[in-house]
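Structure first, then comments.
On to chain A.
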Amino acid sequence: MLEVRGLRVAYGSVEVVHGLDLDVAAGESLALLGANGAGKTSSVEAIAGLLPTAGGRVNLDGEDVTRRPASYIVRRGLALVPQWRELFANFSVDETLRAAMSAPRGRPPLPLESVYEMFPGLAQRRAQLAGSLSGGEQQMLAVARGLVTNPKLMLLDEPSAGLSVGVTRSLIGIVKRIRDTGIGILIIEQNLEIARALATRCIVLSAGRIAWSGAMDDAMANVEIKQAYFS
Partner candidate 1 sequence: MAELLMTIVGGIKIGAIYALAAIGLVVIHKATKTVNFAHGGLVMLGAFATYEMVVVFEWPYWMAYIAVPVLIGALGALLEFVVLKPLRRADLFTVIIGTIFLGTALSEAYRLAENSELLAVPALFTGPPLLIDVGSDVVIFTREQIWVTLGALAVGTAGVAIFRYSSLGRSMRAMASNSRGAQLCGYSVEGVYGIAWFLGSALAGLAGVFAAPSKGVSPDLAVSIVASAFVAAVIGGFDSLGGAIVGGLLLGCVETLSAAYVSSSLSMAISYFLLFCVLLVRPEGLFPEAKRRHV
Partner candidate 2 sequence: MIVVKPGHRLRALIVAGSVWFGAAAAQAQSPGVTATEITIGALGPLTGATSFMGVPGRDGMQLAVDEINQAGGINGRKLKLDFEHAFTPAESVAAAKKLVEDDNVFVLVLASGSTGAAAAADYVREKGVPTYNLYGATPIIRTPFAENVFHGAMPSATDSAQALVDRVFQANPKAKKVGLLVGTYAFPQANKGAVLPLLQKKPVDVVVEEFDQGARDFTSQLLAFTREKVDAVIVMGSFSEAGFAIKQAPEKGLTNVVWVLDGSAVNDAVVPILGDKNPPNVWGYSNTPYFPAQSVAATSKFRELWTHRYGQPPQGRPNIYDLVAYGDTYVLAAAIKNAGNDLSWKTLIASWSKLKDVKPSDLGGLDVVYPESFTETDHQGNRLMGRATIKDGIWQVVPN
């Protein structure tokens, strides 16, 4: 469903991702691992259209979406839940989700109630302003906002960052449910345990290049990888 070939990303003249290849099929989940500064966030933001690509190709469902703006790519069914959440601080929970629902797109959005059903914590805080939510609730809202757009594929950039163990656990549960509905998942994680809970395959990035790729369990068993990138 998502097919990335030779993706390169640069900030001005400094290239930070030097040719990334990856594939995510429907209902499959892939983890993108690597140390800080390895180029993980740059890669997913370039795939989602928030950053310009310096080279390579991004195919979504057979359509070449390279160099398309983020708004277009969302409409084609790719939702990014960004690292900094990028919520609308002065919007209520309800208004945030409605904003995502009423954005122009080719496919119908998910009904609001089915989303609330998946996020009972948000359902209780419909009228609360996004800026006044707790960190965990804000992360839930960011995921819910992506989900409302009815994506075929979700990109999650370190969803567990800064969250308590309890919140992280329920987040894992929600992402699993999303995956089980047939939505492809590409998740960036620093935490190997969380990555293993959600993904079956992984790619390890180092200094903008693929250092290792394979099954999640093999990566966990590979002491060299653990020591080199996650110590």
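These made the cut because all candidates are chains of the complex that A comes from, given by their letters.
Convention: a contact is a pair of C-beta atoms (placed from the backbone, for glycine too) under 8 Å apart; a residue touches a chain by one contact, two chains touch by 3 or more; residues count from 1.
Computed from a predicted model, the values in this text were never measured in an experiment.
Within this complex, the numbered candidate that touches chain A among 1 or 2 is 1. Considering their complex, residues 48-50, 69-72, 74-75, 79-80, 82, 84-91, 95, 98-100, 102-105, 130-132, 138, 145-146, 149 of chain A touch candidate 1.
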